[in-house]
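This report refers to the structure that appears directly beneath it.
Here the complex is missing a single protein chain, while all its other protein chains stay put.
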Amino acid sequence: MLPRSVSRRQLLRAGGGVALGVGGAAILAACGETQVVEVERVVEKEVPVEKIVEKEVPVETVVTKEVVKEVAVEKVVTQQVERVVTVVIEQPIGKPRVRLRGTGPLGTAETGIFDKLLSETQIELDHVEQPYAATYQSLLINLSQGGSAYDIASMDDPWMPQFTEFLADITPLYQGFGWVWPDPDMIPAIVNLGDWPPGKYGPRAVPNIGNIQSFAYRADVMEDLGVEPPKTWDDVAEYSTKITGDMAPDLYGYTIRGQPGNPAMTSFLPIMRGFGRDVIDGDLNPQVNTEEGLAALDMVVTLKNLAPPGVENIGHHELGKLMYTGLAAMSGDVWPDQLLKMYTPDLSSVVGKIEVLPEPAQPGADHANMTGVWLFGVPQGSENHEAAAEAIHWLTQADNQKENMYANNWPPVRFSLMDDPGLLADFPFLAGIKNAASVAVPRPRTEHYSIVEEIVGRHVSAVIAEQESVGDAARLADEEVRVALEEKGAYS
Amino acid sequence: MVGERSAPLVLSRHVLMLGVVLIVLAPVYWMLMIGLKTEAEFSEIPPTIWPQEFTLEWFEAVLGKRGFGEQIMNSIIIAAIATSIAITVGSLAAYGLSRFQLPWGLNYHILFFILTVRMFPQTVTVVPLFIFFTQIGLIDTHIGMGLVHSMLELPLAVWMMLGFFRDIPRDLEEAAMVDGDHWLGAFRKVIIPLVRPGLAATSILILIASWNEFLFALILTRTEAQTLPIAVANQITQFDILYGRMMAASAISIVPVLIFTLLVQRNLIRGLTLGGVSGA
Partner (left out) sequence: MLNVLRRQRGGDVQAIAKTPWWETHLRFFFIAPSMVLLAVLAVFPAIMSWRMAFSRVTFKLGELEIEPIGFTNFTKAFSDNLIIGSTVRTAVWVLVVVSAEIVVGLFIAFLMSKLHSRARMVFTAALIIPLVLPPVSVGAGWLVMMDVNFGVLNYLLSLVGIEPQLWLADDRTALPSIMLIDIWQSSMFVFILMYAGILSLPQDPYEAAAIDGASPWQIFKDVTIPLLRPTFVVVLLLRTLDAARIADRMLAMTRGGPGSSTETVTLSIYKYAFIHFNFGYASALSVMFQVVLIILATFYIRRILRT
């Protein structure tokens, strides 16, 4: 591949890349000998003057069969070189084909972005979709046992601790192109999600989708109640009691996801953290059966009883629906795609009434919005590290990120886009997401998080379904997490 | 079998069956209608029986998706490979086991051994198979997936066909062979026609099983052999469940199997010796 600096304006007309026309001198020097081929199409390409001056080759030695064409380049004329030679030779480098096993983030994607990638970088992304729920297992198997199966992997941030050891180092790859990594325009907290174990490899994945959990509430309902937006979980409970008491079954105070595992856990984590404790501590000791954990579970029971019926078995889609149909007034488990729906007039009965805040927190505790960032990485087994890095770099550039926000609702990960007036005008909730991002905390950083999530999430679900008492659930969750992690060798 | 032929009775049977079919199909109708409704409409209360705002948005999105055509073809090829292998191999084994006594009680042991395939939760065998397929280059190939599916459905083929073969009196084929036919000819001319309903029913079920198989298709395929169930499941993204697209994809995905079923159906009538009583 030629360095990008050779030509900004692409004059390549070779559709399939059969023949590649290049500045004669530069390429002839690079090729050493003249690989003359039958000329079928003449392709022109501008070459900056400097290159030609440096490596000028007597034209006579190569003209035998080549087509020599003169191309006038504005800049060139002013310089001392009189003409530019365009030689048609066989394409020296094949168009690198990069395969991307995309998952959810690319699941909704319009593939137009890949066509643009191909035309601008000559990299074809053969994107393999995966259903979200199965992506983690498929990636883990393919990245560890699959050899050169994939060149780009798209990963959710809680998976990073499992995956970094299977990923290639981004830093030297970017350096090879002269790019800086980590990119100073990207939000550091989000970039650092790819850094595991902290400081060992450096960030091994490039964030792509700045998905952040936020607390969404109905501003009009708060106004009717004559209260400020909730700051603590106690506020949430208090307002919910009033709302549900006064308005049910037309409006309920709060909604939560009750499906076991990831859904219940994702709703529960901001509550537990809002009480000042994480589900596991730095040494991986489970923390549910603590004063704060029990209080958080009690809060879950309170809120569940004020929620619309049926939340025991709802997931992400249904929670969004409860919000945009105007059946629930608050939720701490709201994500950008759901916000987009709440702002879509065709769908939503609450357009313009939803506001976004950082998660509530009890006095003395920190707000803790969860990250759900998606990152690109290059699997170690890949045979196209450079091309993969180039594609990743291209996909995460500001203009392409912006395009992806419009086409696919992928929130950006760059400072420069967070304040972009055009984006903010079209996606008003981005301002709220930016605030949420400023207090966002990733899920507990350990390669065993999915286990913790599955176990604790099951017991939270059992609490929501009133299958287990708060005390039992907390005790069992801690016990089971400890057994499972012990077996994984987490404490040795 | 069709002893009584009084018109009211016959009619009432048809009406009863029509009722059963309507009950069974009502949920299907409801699901597929989601593929024709706007997102706002499909969760409306009261629900609409027929889309008020008819949309082809989801069908267009699915059909316009890069690779969807290939996924349909992959499913067709893989299901064809799987069904033909499982039916051929399975019928051979069933016929052999129904006709010959092997030493050391092997008949029973082989039958039982084949059945154990259907006793093991396939979850954990995926990873060894993944590693094995990666090594021998069968990963992400039609033939690889077809073989896996035929392996999964072999117990169904063998056990079902065994029953059908056993029902056939041996005298029939012996008579044919005495008449000068080679055993293969007897097999083709006498046995096969008699088990046609069984062959048809079993192959329909194997085809459906291969068509809808998810776990192996998920792990063992990538670009070249990804099948429709994965394409349908891909509508569950990390953001949302895209119900409209999912149901549109499902509606498209049932069409080839229905065509196959209709083609095979003429075999789902009474076998030769029973020809006289078909029809009420």
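For the reader, a short list of remarks on this structure follows.
The chains carry the letters A and B, assigned in the order they are written, with residues numbered from 1 in each.
In this section, contacts are C-beta pairs under 8 Å (C-beta built on N, C-alpha and C of every residue); 3 or more make two chains touch, one makes a residue touch a chain.
Keep in mind that what you see is a predicted model, and the values were worked out from it rather than measured.
Interface note: of A:Gln137, A:Thr171 or A:Thr241, the residue touching the hidden chain in the full complex is A:Gln137.
Across the entire complex, the residue among B:Thr55, B:Ser84, B:Thr125 or B:Thr141 in touch with the chain not shown is B:Thr125.
Against the chain not shown here, chain B presents residues 1-4, 10, 13-14, 16-18, 20-21, 24-25, 27-28, 30-31, 34, 42-47, 85, 88-90, 92-93, 95-97, 99-102, 108, 110, 112-129, 131-132, 147-148, 150-151, 154-156, 158-160, 162-164, 166-167, 170, 173-174, 177-178, 183, 186, 194-195, 197-198, 200-202, 204-205, 208, 211-212, 214, 228-229, 232-233, 236, 241, 243, 246-247, 249-250, 253-254, 257-258, 261-262, 265, 268-271, 273-274, 276-280. Considering the complete assembly, chain A touches the hidden chain via residues 131, 133, 136-137, 140-141, 144-145, 147, 165-166, 258-264, 308-314, 318, 321-322, 325, 327, 380-381, 450-451, 454, 458-459, 461-468, 476, 480, 484, 487-488.
We adopt the following convention: only the chains that are shown with their structure count from here on.
Those residues of chain A that touch chain B in the shared complex are 99, 101, 103-105, 107-108, 111, 126-135, 137-138, 141, 145-147, 149-150, 156, 315-317, 320-321, 325, 335, 337, 346-347, 372, 374, 409.
Those residues of chain B that touch chain A in the shared complex are 38-40, 43, 65-67, 126-127, 130-131, 134, 139, 218-219, 222-223, 226, 230-231, 233-243.
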